[in-house]
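Handing you this structure, nothing more for now.
Left out: one protein chain. Kept in place: all the others.
Per-chain numbering from 1; labels A and B assigned in written order.
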Amino acid sequence: MVSFILKRIVSGISVLVAISFFTYCLLYFSSTNIARNILGEFASQEQVAAKEVELGLDRPLLVRFFEWAGQAVQGNFGASWFNSEPVIGAITTRLPITLTLVVVAMLCITIVATLLGMAAAIKRGWIDRLVQGAAVLGDAIPDFVLGIVLVAVFAINLHFFPATSSISPDAGMNAWVASMTLPVIALLINGVASVAQQVRSAVIKQMERDYVRTLRSRGIPEWEILFKHVLRSAAPAALTVLSLKFVGMLGGVVIIEQIFALPGMGALAVQSTSMGDIPLVMGVVLYTVVIVIIVNLLVDLINGWLNPKVRVS
Amino acid sequence: MKFGPKSTVVAVLTAAALALTACGGGGGGGNNGAAATTLTLGSVNDMKTFDPTDAHIGHTMPFYQAVYDSLIRRAPGGELEPMLATEWTYNEDHTVLTLKLRTDVTFSDGTKFDATAAKANLDRFKEAKGQDAYQAASLKSVDVIDPATITITLNAPDPAFTYYLTQALGFVASPKAIGTEGIKTDPDGSGPYVYDKASSVKGSQYVFTKREGYWDKDLQKFDKITIKYLVDLTARTNALVSGQVDAALLDPKSGKQAEGSGMVAHKSQVDWHGILLFDRDGAITPALGDVKVRQAINYAFDRKTILEQQYLNEGTVTEQVFGPESGAYVPELDNTYPYDPAKAKALLAEAGYPDGFTLKIPTVAAFDGVNAVYKQQLADVGIKLETETIPPANLVSDMAAGKYSAATFQLYQGEPWVAINQMVSTSALYNPFKSETPDLTALIQAVQNGGDKSADEAKKVNEYLTKNAWFLPLFRLNQMYFSNKKIDVQPQLQQAVPSIYNYAPAK
Partner (left out) sequence: MSMIQPDDLVGQTGTVVRSHPVKKILKNPMGLASVVVLLFMVVLAVLANVLAPFDPNFADIGKTLSPGDAVNILGTDSVGRDVWSRLVFGARTTLLSALLCAGVAIAIGLPSGLIAGYYGGKFDGVSNWLVNVLMSLPGIIVLLTVRAAVGPSVWISMVAFGILMAPGYFRLTRTAVQSVRNELYVDAARVAGLSDATILSRHIFSVVRAPIIIQTAVICGVAIAIQSGLEFLGLGDPSVATWGVMLNEGFKNIYLSPVLLVWPVLAIGLTIGALVLLGNAIRDALEDAEKIKAPKRGSNTAQAELATTRHRPERTISATVESGTEHHLVKVSHLGVGYPQADGSIKKVVDDVSFHVDRGEVLGIVGESGSGKSQTAFSILGLLPDNARIVAGSIQFDGKFTVAPTEDRVSQARLSEFRGKRISYIPQEPMSNLDPAFTIGYQLVTPMVRVLKISKAEARQRALKLLDDVGIRFPQKTFDAYPHEVSGGMAQRVLIAGAISCEPDLIIADEPTTALDVTVQADVLDLIRDLQKRLGVGVILVTHNFGVVADLCDRVAVMQNGRLVEDGDVREVLRNPKDPYTQKLLGSMLEGKEPMTMLVSAGMTAAEAAVRDDESDEKELAQ
């Protein structure tokens, strides 16, 4: 077990290094105007040149990368070039918002989609058709379009929720709940539908397995067969879909945060990339990749726990 | 509250249950109680730093005005009023400015404001070369005469210098804080409000609370001011309409929605819109080197219709780049180029371009709509407008680097001298090809040395630029600033958004 985790951590680090370098290269080619953008339109050419030297923009790619990496390894990710906010600080103030959005949406998806998917697989009939239809609809309507509709209806017209976030450090629970409800709904609808469909097909597949029949023949109650045996065997397939959904959602949340003016990672990503704020972009990319790696590791560990066969190999 | 992962999960898991109670009370601050004691603003731009040497004219002024006093204060109409300086006088040749200073002011860290502090700030501003470093370009030296008096010596007369003292150059921070790293995120000023770092989130919202013992109670009309950074126009509109902010800058179209919801419009004109015709010597696009071609372009535009259709008539058509309040404005010049495509074609033919020519300009998402319109107008007289999409962040630098012979843009209409240094003089950012003529140079010098008459001299510059079609000015658009009825607000002349002093609770 320990060696498995270690192996995964090593491979995770290699992925991290590769992505850092790749991103840094990309940013290198976009960094031509950064000094001018930082200093503003009234700065003179000399000021711009001085700033470029200060930021090290005049040095070759590899030198810059290793300098950055050297600092990063020591936990120093620098500060934003534009507003001097330390990268770590910028991320830690925004992370709770994005993670709350994504984690809550994922939790809801997991619970609702599992129940719906199982109901569809077992009851068939209208609930099955509903899930199938909703899955197509969910796939067809991008979540940001749903977000727009939700804002227009529930915030602007009905005033049920604030149109933009009212989250701040001193805001209470109410503000969080009020600000998060619509975005979470926008995020989860299409996830619920498509994951429910995956759960459905996984459950159907498992229900047809021989051991289910044998368990029935042994007098095990139907609910126990479903929740203990079928669900457990169907879980790895659903988990894989969920983990992919999670990665997708880290991207999808970017647009949702823009619509609801939520000060999360997505807003930070759009701002920092469009301005070429290299330290911040690197921070954002690294954070995302680290989260993805951790989630994948967790999924593998859970899969191992669920399926003893995988655990051994 | 602290956001442990557990608490946040619980928080939103109970979302459904609490949502109904949460929405009953309405969203954020500034929305409760009869007489407003709090003010919440939606800002288009984010606050980059609290370092006053990096302050920038325009959208972020309210952030600085909350925490710093400036040496001179600018009234909403543009008149200069005393603030930290009680009076100011120039010498004969307008090269030495004497300022009398207040002596009863302290900074938020307890330090006393005096002449030394003022000098330290001015010196630091010149040395720091921040965003608006140009404001200190003519500043030669600052001398402390006595604790309540300084003299500022200029290299050459600068008609806009007193105006600068109301802007970035005029902000005064505690001498203990200036030049430190800390000032970027934790300001120490003498302003009417203090920054509440604990309640603020960088890049999202900035909270300022009333400062105890401030010297001018009239400037402290609220207990708390919150400025939210809302970059997206629709998000800003939604926030205003749903009562989460008290005031925000919208545009003519979203303004319709705000008006429908009972918001109050406060219109002012700040920018002129049009096309900057940079390549007046024909380096990239030879045709632009011919004054007749530039004039033809000016004749080709149906300004009135575009204003009506694109901006719902929220603005005024113009053919000059100086604003009515600048002093350099010449009303008659607005009849120079009536819409006349036939004349445009004739001029093009005279200039040797009967079949027109191709003009390439950069475009970004924000200008996409108008560029489609401009393209059509120019096509009607035979000029082919090609647009090249570039990242918005590169727009200014690409223009400044002389990559394009012309560009769609909107430029701030400030004091004449500011405007000249922005787009006309050879050192101006928006004169990338450094176009100049001896005639114009002479006119510009006259403005610089004109003293009290410099505005009149600027009229001549204006006439020259208009007649020679240096630009394609189309209109001055209304700055659509909206507020709800809980507060009163006055627009600030030549400033994108009102100064922080211009807000008051509604009576």
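One rule holds for everything that comes next: a contact is a pair of C-beta atoms (placed from the backbone, for glycine too) under 8 Å apart; a residue touches a chain by one contact, two chains touch by 3 or more.
As the structure is a prediction and not an experimental result, all values here were calculated from the model.
All shown chains touched by the missing chain in the whole complex, by label: A, B. Of the candidate positions B:Thr37, B:Gln257, B:Asn468 or B:Gln490, contact with the unshown chain belongs to B:Gln257. Of the candidate positions B:Thr116, B:Thr389, B:Thr426 or B:Gln445, contact with the hidden chain is made by B:Thr389.
Within the whole complex, the absent chain has one touching residue among A:Thr110, A:Thr181 or A:Thr273, and that is A:Thr273. Of the residues in chain B, those that touch the hidden partner chain are 233-234, 237, 253-254, 256-257, 260, 302, 305-306, 309-310, 363-366, 368-373, 375-377, 387, 389-391, 393.
For chain A, the residues in touch with the chain missing from this view are 11, 14-15, 18-19, 23, 26-27, 29-30, 135-137, 139-145, 148, 152, 190-191, 194, 197-198, 201-202, 209-211, 213-221, 224, 229, 232-233, 237, 240-241, 244-245, 247-252, 254-255, 258, 269-270, 273-274, 276, 281, 284-285, 288-289, 292-293, 296, 306-309, 312.
Following the convention adopted for this analysis, only the chains that are shown with their structure count from here on.
The geometric centre of chain A is 38 Å away from that of chain B, both derived from CA atoms. Those residues of chain A that touch chain B in the shared complex are 30, 32-33, 36-37, 39-44, 47, 50, 82-85, 89-90, 93-94, 96, 99-100, 103-104, 107, 151, 155-156, 159-164, 166-178, 180-181, 184, 258-261, 263, 267-268, 271, 274-276.
Looking at the complex, you find that chain B touches chain A at residues 1, 3, 5, 8-9, 11-16, 18-19, 21-23, 25-28, 46-49, 56, 129-134, 181, 184-185, 198-205, 207, 228-232, 234-235, 238-239, 241-242, 244, 391-394, 396-398, 400, 422, 427, 429.
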